[in-house]
Structure formats: C-alpha cells, structure tokens
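First comes the structure, then the notes that go with it.
Yeah, one chain of the complex is gone here, protein chain that is, but the others are all in their spots.
By letter and in written order, the chains are A, B, C, D and E; residue numbering begins at 1 in each of them.
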Amino acid sequence: MHIRVIVPILANAWGDDRGQMYCAAARAGTEVSIVGVDWGPASIETYRDEALAVPDILNKIVAAEEEGVDAVILNCMADPGLFAARELVCIPVVGPAQASMHLAAMLGHRFSVVTIFDQDVPSVEDLVARYGLSKRLASVRGINIPVLDLHDNPERTLQAVVGAAERAVREDGAHVIVPGCTGLGGLAPRIQAGLEERGCLVPVLDPPSVAVKTAEMLVDLGQSHSKRTFPNPPIKKIRWPVPAAFGQAQEG
Amino acid sequence: MHIRVIVPILANAWGDDRGQMYCAAARAGTEVSIVGVDWGPASIETYRDEALAVPDILNKIVAAEEEGVDAVILNCMADPGLFAARELVCIPVVGPAQASMHLAAMLGHRFSVVTIFDQDVPSVEDLVARYGLSKRLASVRGINIPVLDLHDNPERTLQAVVGAAERAVREDGAHVIVPGCTGLGGLAPRIQAGLEERGCLVPVLDPPSVAVKTAEMLVDLGQSHSKRTFPNPPIKKIRWPVPAAFGQAQEG
Amino acid sequence: MHIRVIVPILANAWGDDRGQMYCAAARAGTEVSIVGVDWGPASIETYRDEALAVPDILNKIVAAEEEGVDAVILNCMADPGLFAARELVCIPVVGPAQASMHLAAMLGHRFSVVTIFDQDVPSVEDLVARYGLSKRLASVRGINIPVLDLHDNPERTLQAVVGAAERAVREDGAHVIVPGCTGLGGLAPRIQAGLEERGCLVPVLDPPSVAVKTAEMLVDLGQSHSKRTFPNPPIKKIRWPVPAAFGQAQEG
Amino acid sequence: MHIRVIVPILANAWGDDRGQMYCAAARAGTEVSIVGVDWGPASIETYRDEALAVPDILNKIVAAEEEGVDAVILNCMADPGLFAARELVCIPVVGPAQASMHLAAMLGHRFSVVTIFDQDVPSVEDLVARYGLSKRLASVRGINIPVLDLHDNPERTLQAVVGAAERAVREDGAHVIVPGCTGLGGLAPRIQAGLEERGCLVPVLDPPSVAVKTAEMLVDLGQSHSKRTFPNPPIKKIRWPVPAAFGQAQEG
Amino acid sequence: MHIRVIVPILANAWGDDRGQMYCAAARAGTEVSIVGVDWGPASIETYRDEALAVPDILNKIVAAEEEGVDAVILNCMADPGLFAARELVCIPVVGPAQASMHLAAMLGHRFSVVTIFDQDVPSVEDLVARYGLSKRLASVRGINIPVLDLHDNPERTLQAVVGAAERAVREDGAHVIVPGCTGLGGLAPRIQAGLEERGCLVPVLDPPSVAVKTAEMLVDLGQSHSKRTFPNPPIKKIRWPVPAAFGQAQEG
Partner (left out) sequence: MHIRVIVPILANAWGDDRGQMYCAAARAGTEVSIVGVDWGPASIETYRDEALAVPDILNKIVAAEEEGVDAVILNCMADPGLFAARELVCIPVVGPAQASMHLAAMLGHRFSVVTIFDQDVPSVEDLVARYGLSKRLASVRGINIPVLDLHDNPERTLQAVVGAAERAVREDGAHVIVPGCTGLGGLAPRIQAGLEERGCLVPVLDPPSVAVKTAEMLVDLGQSHSKRTFPNPPIKKIRWPVPAAFGQAQEG
C-alpha cells in the first residue's frame, strides 16, 4: 500500500523531517511518500492561508492518483481542500482533523481541540460543525504560539498544550484531547503523560497517526468517499498562471 | 458610496452585462464598479471551482480596499472566499447567499434554495449550516441546467426554476424562495409571477439586489464584520506564481 | 418612502424625542413618522407588558397601511406583536430585534444581547430561538436598570452596558454586541468606543438604525413577509371595549 | 381542589357545554369552574386572535388566584398567554398544548399534532420549539375546517381528524397523536378507535383531560412554575380602556 | 388503582422503608405495592449496574401485569430497562427520571439534575438527550457521595445537595431542580427550603412523587405507551440460568 502525504505549506527547516511521523505510524508494508506544494503559504493559520494552499494541493492530489497512490493524507488540521480534493479523485483523501475528531467522538463523551490561537475558535468550531460533531465538542482552546515558532522551544510548546488540555478537562468537561495542528504531531504521548501527571488522564490522539491508520483502513476495506457527495467536476475552461490540470485537461 | 462587485469567474459572452443588475439595484448616488478575476474557472459549480476562484478574489478584495471602495460584493451564491476576504480588509464584504438567506429567514417560516444541480444539495446545505440557518431551510432543489447554459434558453431556465420552486412550496413547505445562482440574477420578479400563476405566491428574493442593499445598509450604518471573527492574517512567506499581495507585502 | 415607527409604550418625558434617532438613521428622502399607542404599559419588560401592548399596536399597524405608509417598525426589542401584525398587513413590519440579530449573525461568529434584567434571559433566549439563531448566540446579559430609569443617569447606564458587553466578549465569546432595549437606542457608537478602550473592539449594532435600514431595504426591493407564514386572519366576531378594527370590519 | 378553566373565546352555542369535558376528566373531589372572557375573538386561529384574547385572560387569571382557586387551565391549544399568566400568579397555570405535548413525548418516539388549518403549521411548530420538543415532533397536519364549523358536522370532523392522523402515522412516523384544538376535546377515544380500525393503533391524547390531570398533579405535589422563569412584573403605569388590574393596582 | 413499584436493587437496611415515600405520594384509593429484585446489584451507579438490574426488572414487570396491576414505577433515576419493559407489557411503565424531567421542563426555562457523582454527567446527559430534552437542561452536578452512603449522614447529604443545587441556580441558570437519585427521595421539600434560605427559591421536584402522580394520570386517562415505539418482542429461544419468562413462554 502506498500512502501519499501532501504537506500543504512551503518547506522549512523543521518541515524536512515531517515525513518521519507518518512513516513511523504506518504499518509494515505501507509505503509513505511525502510531497510538498510549489505555491502557497509558509503555514496555515487563517482562512487566507488555507485558500492559498488549496490550488496546488489539488494538483498534487490529481498527480497522486495518476501515479497509482492508494490514498492521500492532507498534513494540516484545517483539512485544507478536503472536499474539493475528493471531487477530483476516487482514491481516499483523508483529513487528519476529520479522522481524529470522529475517533475522539467514539472514545469519549466530549473532546476538546487544543489549537494554535484563541482566535481560531470560530474556524475550528465551524470545521467541527461541518463534520456534524458539534454536540461532541467540549471546547476549543488556543496555546497562542505561532505555528512556525512551535519548534523553537519544544518544552514550552509541550507545557502550553498540556496546560490548555488540563483546563479543557477540568473546566470544559473534555474526555478526549485532539491537538489542533499537525505541527504538534508526535507530541501526543508526552501530552497524555503530562496530563496524567496532573491527574487528568484522558486519551490524547495524534492526528497524523490517526490519519495514517484511517487511510490504511479505507484501502483495506476497498472503500472511499461517496461520489454522490463529491461528484467529479465538469470539464470547463480554467485559466491559471502556471500549467495546472486541476483534474481535467487544461485550458486557458 | 462606491460598491465594488467582484465577478469571480472568467469573462464570457453573457457575463459582460452582468454589472447591469447590480447597477439597477443600487440607489441613486451609489456607484457600482464591476471587476473580474484574471485566474480561475469559467463558472463555479463545485468545490474545485470555488477553490480556484478564491486566490484572485482575494487580490481583488485587497485592491478594492486600497482604492477606497466602501464595500465589496462577491457575485456568486457560493460566497466564494467570503471568510478569507474578510480577514484581509475592514470594509464590508457581502456574500449574496449569506445576505439573502438571512433576509429569507426574516420574511417567512422556512425558505428553499433553487440551485443549479441536484448534486449541489450537500454544499448548499453545508453553506446554510455554516450561516446557522439550517432550522429555517425547507429544502434545496436543483434545476439541472449548467451555469453556462442558463442563458441559452432563458424561457426554459425560467420554467425550470418556477417548477422547482413550486415543488419546494407545495411539497417541502417553503415560504420564501432564494435562487441559488447569481446567473439567475434579475429573474426573481418573473419567478415570483410564475409562482403566483400557479397559486404559490411567496417572496422570491433576488440575491444580487439583496447584496447591494445589504452593502448599502452596512456602509450607511458604518459597520462591518467583526475582527474578532476575521482577524488580520499575520505576515508570512507566501510563494505564488505571479505577483500577488494577498493582503500583505509579498515575499517569495 | 414613508416609514412609520410605532412606539408601543405610553408617552413619557424621555420618550418624546424618541423619534429623533429614527429620523437620524433614515436616508434623505425617507419620511419617518412616529405614532404612540393609546392603551398599554409604560414600558415593556415582561410577557405581561408585551401582551398588553400588542392589541393597540395592531390597530396602529392597520392604520399605517391604510394611510399608505410603506413600512412599519415596532420600537421595542421584544418585537411585540410582530407575527400578529404581519398577518394584518402586506407592507413590511420590521422588528428591531429580528433585524439586528440576523445582521449580527452575518457579521461575526456569535453575538451577545445586553438586555435590561438578568431575569430577561429566558425571554430573550426564546426570541433568539424563534428566529432560528440560537447557535449564533453567545450569551444574554442584563444590566439590571429598569427601562424607565435608563435615562436618569445616562453615564451609569452606558458604563453598565459597556461592562456587561465586555464580559460577553471576554467570557462568553461574543464577537458582536446587540443592545437588547430600544431605550438604549443611539448609544451604540459610545458602547463600541467604550469596548475599544477596554481592548474589546467588536461591532455594536444600533437596533433602531438597523430597523430603519432594513425597512428601507425591503421597500427598495419591493418585498415583504411571506403570506404563507402570515396569512390574513379570517373575519370573525371580536368584542373589544373600545372601537378597534384589528384588521377587519368590526363587530361586537 | 378547585380548578378554574378559562375559556379564552367569546361564548357561543356549542361553547356553553364546554365545561362538561373538564368536569368529566376531574377526579372525585375536584371542583371545576368555567369562566369566559369579556373581550376578545370568537375563536383563536391566528396570532391576531391570540393577541386579542390574552389581555382579558390575564384579568381572569388574577381573579382566579384572588378567589383561592388552586390551579388554572387555559382552554385553547395555543396556550394563549401562558407565560404572561404565570408571571402574574403563583398557582399553577396549565396549557393543554404544553401538557399534552410533553406527555406525548413520554409515551412514544415522535408525536404529530392534527390541527385546524394547514397554514397553522408554522405557529404549531414554533410552539413545539418553544417547549423544547422539536426533536420529538413527527409532523403537523391540518384538517382545514374552521374552529367554529367543527361541530356543524361532527362526523365529518371526526373523519377528517382520523384521516390526517392516519397519514401522520403512516407517512410521517407519528407514534402518538395530539389533537391540536380544544374544540376537538373529548373526541380522542373515537379518533383512537378510528385509527385502530385502519390498522394504526396509537395513543390519541385528549388535551383537556391531560390538562386537568396535570393541574391535579401539580396541586397534589404542591408545585408550580418557577418564579425564576416567570418573575412577578414590576408595578408600572398601565392605561386600559376598561378597569383591569393585570396583576397590580391599576393606574391610568 | 394498584401501582407497583419495582425497587431494582438488592434489599438493604435503609431500603426497607423505601415504600413509604411512594405510599405517601399516592392519593386515597391508590394501592402501592413494592417489589424488589432477586438478582442484581446493591445500587445502580454505573452502566454495569444498570445492565445487571434490568433482566430481573423485566421479570417483575411481566409479573405485575399478570397480577392485574394498573401501572408500574421503576424506583431508580436511571429509568433502568424502561424501554425494554414497555415492550413486554401494555400497562404504563413510568420512569421517575423521564416523568420528572418532562415536568421540570414544563415548569421553568431550564432544569439541573443534582446527581450522585460528577462522573455520572455523561450518562445523565445521554438520558436527557434520549428523552429529547437537552435544550432544557442547564447542567448536571454531582454530590460525590455513594448511593449506599446517602443515609449515613442525612444532614451532610442534604447540605451537599443544597450546595450543588445552589451552584446550578447561580452559575448554570437552573430554574428547576431535579434530584438525580431516588435515594434522595422525599428530600425535595427540605432541599427547596434550603435553597430558599440561600436566596435561590426554585421548584425542587421529588421524582418518586412525580412518578406516582404520572402513573395515576395515565391510569386515569386510560393511556399508556405507544406500541408503535415499543412493539411486543417476538417469541424466540432464550436461555437463562434460572426460570424466567421475560414476556414469553420460556425455552432453553
């Protein structure tokens, strides 16, 4: 099985080993390949960033299917372009937010998302609502450290997440924690351990790992998204500044 | 007052007089200017199309504010890029879908959207949900005529809309009708008359007109969207194939 | 255009210049006339008060349409008799609560209502629910100053509203503020400025102004409420202690 | 125990024996007294009618408490003035709609209301929503016979109700039926029998009987509505064309 | 009228006089008989406990109907086996939680449940949701005293309930209180008095009493649960370690 991870932000120092956490989560026999985007923002923290990331994500999605990849994962907790991507291909496209939130809803009464900024609350709440899970959401809490600074002081980042998660458990009734940024990928065991030390043992999911497992599940099952929900777009004229197929023979 | 209408699709034969309906809706003293996009699709019918339209919409939004425009209208019932656009500017950005659906909810118990394709039901329902109006939605019904064919046979288009609207009233309990494509702009009075002939007199809103009135209202009130919901994006590295500011000094 | 404002409470010292704020909000060419009620309470703070205000409101609504008025505004944030009034006439009847709450929902993720008494929370929440906007409501907070005392110490009133609004923003996640009493009409700019001083800049709507703009919008659009939702009442025997038409040839 | 039934419509031929069904439902030892209103409409079929019925209902509510009555029932399925009435007194005020809908929700998965007119759907749905029971509502169906004609041809009325109820069961998934007008009071056993003949045996509640039993329950329990929800209105100036206390020393 | 109360836990010291509170709530002429279970747990505090209580409850339900009992009450606020029990009989089966929560929803804007443990919040919230009343729930608060210790120090128990109820009123907006364990049965008047002393007068329901009154109401009305929701189970092979009919001729 070949899973393609699309990293929807520009390459940077700490992004180069991003693929490691996906490879580590894959089971023996699953090949994981990592592909970046050529155009877009350095990080995805706003609707603007997401909008600029999506077009080249779509190119990379189409390329993945053409290359015979079995499933694609979008490496961002905004699940940027998830619905558009599914229109363009038949292979499974997995958003780590969607996959993690559904799994969190299965494991406990309510889950909280610990995200980057307090000001992300509306967009995360909207994403949870889009997935139909609002009733299972306890809260969204920010750590207020920019994405590109997360790795500057890993211990500070970890403590910020543990602190926000503890408040989510004690004050908001969270029974499961979902880290709200793939930049926090791989930290889940340490967050969970930190919570346990504070007397708040709850499952802390690692969205990149959940995404890999969900992709493996879908390939194993031979299933993918419904084409009733995500029908193939009609061929039409598209003008774009650089060659880009966007799922059709290009015009323009 | 100067209102800028951004037409988020490539120019075409019938699009050239698109500006007329916006000018007609504006009151005396309101200047309406129409701007197209340089890159993107010929029509917006899918998530893919919407994703490709948004980047250049954002450029045009930023330019509008820089030019001193008082408010911007997105000429598409997907309200493409509405939330991202609001991050980038302080002037009101009006989506005709959002404005029309809220007005419809004020005027009657439930409203229906008559949209292009039956397969648009999920995306329209998701949009209504995002605006918090799901409880006031009676139904979404498609006429199954592609956007670019709407003007080939205007009478056929009109009859299709009236027929779908009648079923929405009789079978789904719609008390107000919202045409779900700005390509149907200006038809509202004839749709309403057609419904009246069939014994189903209900208000049929004209989303472009509602958008102009909402823009005028916001400028009159000196109000705009909340920056708590739509904060300015941080400056960050963005790489793009052609020069584009996207609301910040460009890099990359 | 002629807009009629119905002041649904008995005349009093500070009510006599009530019309000013409506006139100020109207655009050039819009005539605003103010009409009081002959019977009813001195202020509307409870369901009892609302119930006693409505009958004469209905008389004044019918009279307004007969006089050729283009739209009517009910000057109270309980929107007293809004649905009954719409049964009796075809011209638009605008409730400042309904109009403001829908606009607030358009401008930000969630809005809070700053109302008169803490004990009004149930009735305001019920009104928001009736309009289908519960999901967009952050909170309802009272200032606990009786309506008739609001103007005794305007500065105290202002500070009470700003304080309640600040808590709504900081503690409840409000992104837009709706003052919950037309007795606070005209204060919105000062409330917004007060919030900005406290680091909580969010839009603060002025419901009387929003009502005027919404009335102008509806008249401009040639639209009104749906008669499927608000059908004309059948003629029937009505006995009333003083002559009153209530939308029909009187009996009894 | 003394239960007062307030008939909120003008007396008429068939209304004179209205009290019978309430007396029949009361248990031994419960006194039932029937009081009409002096002012208001001949029947309650619209928001206008309801608004005109409420003021004198409030007078009769206050008088009932002053007379030492133990509980009051409003004889109308709009529960007209229920919330205002509860502000004015401490004794239980029972709305047959509220009581019946909650009981229906206890007895089965979903209930339907068979009401007078199809055009009542919005107001009945709003009432159900106000009581928090929307999720348990299967449908609202009208029989389209005016209230004052219900008794002209009792068999036709019965067949219309049975027919609408059967469709509610078969097409809408209703498991319990609530007749939506007290003018149908006493018919429940025959409606239920009619449904059983058609293979649709479900409970059909008799709202007047349910209201009596609920009033008895509350008096037995020594409980009434919460004054946190329905606080006593403040004393204020009220002007009214005829003497009326409305729960306070009259002025004006 | 003969009402059977099934005590779904093993007999114990303080349980022996459990029947008293049911008898006290019954009106003259209502016979109340109390029956325990032969198998199951000593108290019901978890899903495990509930699961082990239900099988013998079902036996006792079937026996009650065979003995000619008119209605059955399950003496536990988990309403254990309520839906299964209703499948097996036609006589009313009353759950004190369902009956009390619906009555609470009738009496005020929102109610809170004061339950045994904080960790019961998910199960109580799920029960409220199952009854369709989530919108009327203010909060669930635990007193954190095990069921079997409730009577060790009655004053401590009372103060714990009053304290939790006061927080529910002041912090969560509760307007009615529902004690969440029948082990608190009979305390309601003292809880209400305690709240009144603290300036928080709200109705505090006594679920066992409400259950008796609801059972009496249903028998008086000649009504019971809908067999469309709770159809009779088909006869099938059931193997059980001791003789047990479970509503059918036993096999196996």
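Here, a contact is a pair of C-beta atoms (placed from the backbone, for glycine too) under 8 Å apart; a residue touches a chain by one contact, two chains touch by 3 or more.
Since the structure is predicted, the reported quantities are computational estimates derived from the model, not experimental observations.
A.B. asks: Among the chains in view, which touch the chain not shown?
C.D. replies: Computed over the complete complex, the missing chain touches A, B, D, E.
A.B. asks: Decide which residue listed in E:10, E:23 or E:201 touches the omitted chain of the complex.
C.D. replies: E:10
A.B. asks: Could you tell which one of E:95, E:183, E:208 or E:247 touches the chain left off the display?
C.D. replies: E:247
A.B. asks: Who touches the missing chain here, A:105, A:147 or A:244?
C.D. replies: In the complete complex, the chain left out is touched by residue A:105.
A.B. asks: May I ask which residue of A:4, A:141, A:213 or A:236 touches the chain that does not appear here?
C.D. replies: Touches the omitted chain: A:213.
A.B. asks: In the full complex, which bits of chain B touch the chain not displayed? Write them out.
C.D. replies: 121-122, 125
A.B. asks: Which residue numbers on chain E touch the omitted chain?
C.D. replies: Residue positions of chain E that touch the missing chain: 10, 38-43, 45-52, 54-55, 58, 81, 83-84, 87-88, 119, 122-123, 126, 129-130, 146, 148, 228-231, 233-234, 236-242, 246-247, 252.
A.B. asks: Could you list which residues of chain D touch the chain missing from the display?
C.D. replies: On the side of chain D, residues 109, 173, 175 touch the unshown chain.
Methods note: only the chains that are shown with their structure count from here on.
A.B. asks: Treat each pair of touching chains as one step and give the shortest count from chain C to chain E.
C.D. replies: Steps on the shortest route: 1.
A.B. asks: Which neighbours do chain B and chain C have in common?
C.D. replies: A, D
A.B. asks: Residue numbers at the chain C-chain D interface: does the shared fraction exceed half, giving same, or fall under half, giving different?
C.D. replies: Homomeric contact, same residues on both sides for the most part.
A.B. asks: Measuring centre to centre with CA averages, how many angstrom lie between chain A and chain B?
C.D. replies: Here chain A and chain B have centroids separated by 29 Å.
A.B. asks: Report, in whole Å, the distance between the mean C-alpha point of chain A and the mean C-alpha point of chain D.
C.D. replies: Taking the average C-alpha coordinate of chain A and of chain D, the gap between them is 53 Å.
A.B. asks: At least two other chains touched by the same residue of chain B: list those residues.
C.D. replies: Residues 109, 175, 228-229.
A.B. asks: If each protein chain is taken as a node and each touching pair as an edge, is the resulting graph a line, ring, star, complete or other?
C.D. replies: If you draw each chain as a dot and join those that touch, the picture is no line, ring, star or complete graph.
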